[in-house]
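Every protein chain but one is kept in place in this view of the complex.
Up next is chain A:
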Amino acid sequence: MTQDFDAAPPPALPLIAPEPRPGSNLPEFTVGDLARRLKRSIEEEFGFVRVRGEISQPKKHSSGHCYLRLKDDTAVIEAVCWRGTMSKLAIKPEEGLEVIVTGRMTTYPGRSQYQLIIESMELAGEGALLKMLEERKRRLAAEGLFEPSRKKPIPFLPDVIGVITSPTGAVIRDILHRLSDRFPRHVLIWPVAVQGERAAAEVTAAIQGFNRIQPGGPVPRPDLLIVARGGGSLEDLMAFNEENVVRATAASAIPLISAVGHETDTTLIDHASDRRAPTPTAAAEMAVPVRGELLAQVLDDERRLLASAGRLLAERRNRVEGLARGLGDPRALLEGHAQRLDDRAERLTLAAAALVERRRTRVGELAASLRHPRDQLAQAGQKLAGEARALDGALRHAVTMAESRYQRVAGRLSLTPARHRLDDGARRLADLSPRLERAFGKIVAERGAKLDALGQLLESYSHKSVLARGFALVEDRDGKPITSASQTSPGLAVTLRFGDDSRVDATVDGGEAKAEKKPDAKKARAVPVQGSLF
């Protein structure tokens, strides 16, 4: 079938016109007829086309179908990819992706639309694919998935190795052969598809599955994982560029070696793995050391261990023998000591006699130097006489000295200073006399004035002023004031004093007195008032 439909001759439409109208030879269709004719025509003509264009507005429906548009700078075609086809696509439709799509055209009569049913999709050239991968790589790197600090060391000698690859083909054989050459190990193969629609999901599940195995379970947990695939085109290796595979690799707790494609192929899993092997065989070499070499090394160590331990012992034995020779003969040592003992014993007896002799000589010397008491008395007497003489002389000298001092002092003794002080005293006495008189006169005058003032004040407080206002003072004959009637008795002689200091003698006469005594009794009743004035 040709794809160059522009150059194809226009399709000859069978003009079946049921009822041509008068005046027109054009057939008349119903809308449905026309739409069906168009549909058939388009489906026949464009039953298998290959279109290149840019994906625009891809929308994945919940049903699993994907609706999108293909466009270039002049036109747009609606396109749909059914769910069954979607899962088989090598690439996922993404906005702006330049793709080459194969499929068939159809129409949707209900809406006067036509659309392309997509059967397969590929990227329009390496450039576009690489650009997409570059973009994805940049994004995952920004998340830190490729950080060197995340990378785990590969164990020196893993007991169990998990291999994720296709169970058939050269890759697994290469790995197993190289492992058994170097160091046979327990290998767990997790079979996966390494290309196509299911590959990415299966590889992801395998990495996660191996990590889920717990130590001590029926299936041993691997110490190391190898994800491997042989060489292929960029599209063949696409599964190992998928985001879920890269994320599972970065998240693996078990160290992981990636070996995808050949040396020149680099997929995104290689950036996320702990170690990248250029080939599956190289991955096996990284996984295990060479057993033979290690065995040789251990045997060499054993030989050296034996040799050095033997040498060490021989050396020590030689030294012990050498030292034993140096110890010498014990009898010779003993004889030397016996001789020294004899020598000391002999010197001991000699030394005692010599000591006694030395003491005796010393006693003789001391006795010779002792003096008789008579000599000592005579010598003391002489010393006493000498000192008495010296005492006598000293006394005489002291008397002479005292006399001369007395003479010097007597000469200096005189009455003049005393006379001066007498004259001075007389003068001062003469001076003081008039001052005394002046001062005394002044004091007398001051006191006189004060006395007058007090006299007046006293007078103002005196009972006499009260008497002057008409009251009389009652006194007994001894001059003591009578201040209460109780102090009186009938027949008591009293004196009445008046304001002008005149006096009247009276006698108290009891209760009902004579008329002339009445005023006196009245005066007497006034006495307590006066008493309060004192």
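Definition applied: a contact is a pair of C-beta atoms (placed from the backbone, for glycine too) under 8 Å apart; a residue touches a chain by one contact, two chains touch by 3 or more; residues count from 1.
Here is the rule we use: contacts and distances are computed from a predicted model.
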Problem - Chain not present in the shown complex, as UniProt names it (candidates "Exodeoxyribonuclease 7 small subunit", "Biotin carboxyl carrier protein of acetyl-CoA carboxylase", "Putative tricarboxylic transport membrane protein" or "ABC transporter permease") - result: "Exodeoxyribonuclease 7 small subunit"
Handout entry: Among A:212, A:340 or A:420, the residue in touch with the chain that has been omitted
Key = A:212
Handout entry: Omitted-chain contact residue, chosen from A:49, A:189 or A:485
Key = A:189
Handout entry: Candidates A:121, A:172 or A:284 - the one touching the absent chain
Key = A:172
Fill in the blank from the handout: From A:95, A:197, A:315 or A:452, the answer for touching the chain not displayed is A:315
Completion exercise
Hidden partner sits against chain A at residues 155-157, 162, 167, 172-173, 176, 179-180, 183-191, 206, 209, 212-213, 218-219, 291, 294-295, 297-298, 301-302, 304-305, 308-309, 311-312, 315-316
